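Note that this complex is displayed minus one protein chain, with the remaining chains in position.
Order of writing sets the chain letters: A and B. Residues in each chain are counted from 1.
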Amino acid sequence: MADTIKLEISRYSPETDAAPHFQSFEVPFRRDWVVLDALNYIKDKQDGSLTYRWSCRMGICGSCGMLVNGEPKLTCATFLADYAPASIRVEPLRNFPIVRDLVIAMNDFMRKFQKMKPWLIRKEEKPVSEGEYLQTPEQLDAYKQFSMCINCMLCYAACPVYGLDPLFAGPAAIALAQRYNLDSRDQGAKDRFPVLSQHDAIWGCTFVGECTRVCPKHVDPAGAIQQYKLTAALDWVKSVVMPWGGK
Amino acid sequence: MKSSVATPPYTLNHPRWYRKRVSTYWWLLRWEYLRFVLREISSVFVAWFVVLTIVQIYAVSRGPDAYAEFQDFLKNPFVLALNVISFFFVVFHSITWFNLSARAMAIRIGGKRVPGFLISGPNFAAWLVISALIAWLLLRE
Partner (left out) sequence: MDAQPTKLRIEPLLWLLFSAGGGVAAFFIPIHLFILGIAAPLGLTKATDYASATAFLAFPIVRFYLFVLCSLPLFHAAHRIRYTLYDGLQIKHLNEVIAACCYGGAVLGTVIAGYLLWSFQ
């Protein structure tokens, strides 16, 4: 087996480049190395200007998402050995503006998250003296899957609808809204409804399903969106059949 | 998109951020995207079947001659070829539809989510039964 492996890395310097270009690096090939290890090796030994985000290197902080051979991946969980001996292409996440090299701008993503009111909304907070809001394991199970999201944005990079329509709220944000809607302690579903039931939110989704396929945490955002479509549609039927029902 | 967050105005159109426009042929770039577009295009063939059915009903309503003409029309090699292609697409539609609907429905029994194959499985079975029933109704002597 070859003892080095070639990485083609997308470089973009806002000071000097009009557009990104690829640069090749040879790094030692080690069975236990992930793509992020190779990037760190390059930064330490070959080119200190290589810019990328990472933190935990254990698949939990969600900051190391990049395209590996065109596929959105957490680079700290993507082994070189799965690609060797072929070379590996590393690019910044698709559908986001590129700030530098492998770093993308996530402002839009963060704003969309905020719009979903991702916190527990209570009609009336009970005083601390009355204790916590209790929850059974079944109630936890109802939303647990959607709460596993690490905000890695891989699903946005995989979603063609987001690429085509930057106004689209996107997979993780809608899954996050569902995470709170389905929480037994939350009473804010009605506050989130106007945000969710837009063409830019659930109705823009065509169920490509790529978000779910690439999600490293098995959040299934595509499922969350379709489930919410059903909720919104039934809600609509109710409002037509019983207009006096009051919303 | 207007934001209520205090973002400095220059960030939205940051001149130095590199933005790539999505190619018109984005759906050719990855097999998963192409499969998705083929799934959506199956609906064109669904519509073709409906047109065919409406024409058939019209032919029946106009009498035996028009109906015989319609039968000949179906034997035209081009129409036949189109129908063969359409058949593959509508079957593709059925398969993808049953698989997707299992994911779009979160059915819970006893607090646990029913796994997808327990939803799509019965759908596939029902599809076979319905198809057999229709074939029997149409083809019995």
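Convention: a residue touches a chain if its C-beta (ideal position, glycine included) is under 8 Å from a C-beta of that chain, and two chains touch if they have at least 3 such contacts.
Treat the numbers as computed from the prediction; the structure is a model and nothing was measured.
A.B. asks: Of the residues A:Gly62, A:Pro97 or A:Pro160, I need the one that contacts the missing chain.
C.D. replies: With A:Gly62, A:Pro97 or A:Pro160 as choices, the missing chain is touched by A:Pro160.
A.B. asks: Touching the hidden chain in the full complex, which residues of chain A are there? Just list them.
C.D. replies: Per the touch rule, chain A residues meeting the hidden chain are 112, 115, 160-161, 164-165, 167, 169, 194-195, 197-201, 203, 206, 229, 232-233, 235-237.
A.B. asks: Of the residues in chain B, which ones touch the absent chain?
C.D. replies: With respect to the unshown chain, the touching residues of chain B are 1-2, 22, 24, 27, 37, 40-41, 43-44, 46-47, 49-54, 56-58, 60-61, 64, 67-68, 71, 74-75, 79-80, 83-84, 86-87, 90-91, 93-94, 97-98, 101, 126-127, 130-131, 134-135, 138-139.
Basically, only the chains that are shown with their structure count from here on.
A.B. asks: Can you list the residues on chain A that touch chain B in the complex?
C.D. replies: Residues 12, 14-15, 17, 19-20, 70, 95, 97-99, 105, 107-108, 111, 114, 137-138, 141-142, 160, 163-164, 166-167, 206-210, 212-213, 220, 222-223, 226-227, 229-230 of chain A touch chain B in their complex.
A.B. asks: Which residues of chain B touch chain A once you look at their complex with the stated criterion?
C.D. replies: 1, 3, 5, 7, 11-12, 14, 16-20, 22, 26-27, 29-30, 32-33, 36, 40, 100, 103-106, 108, 111-113
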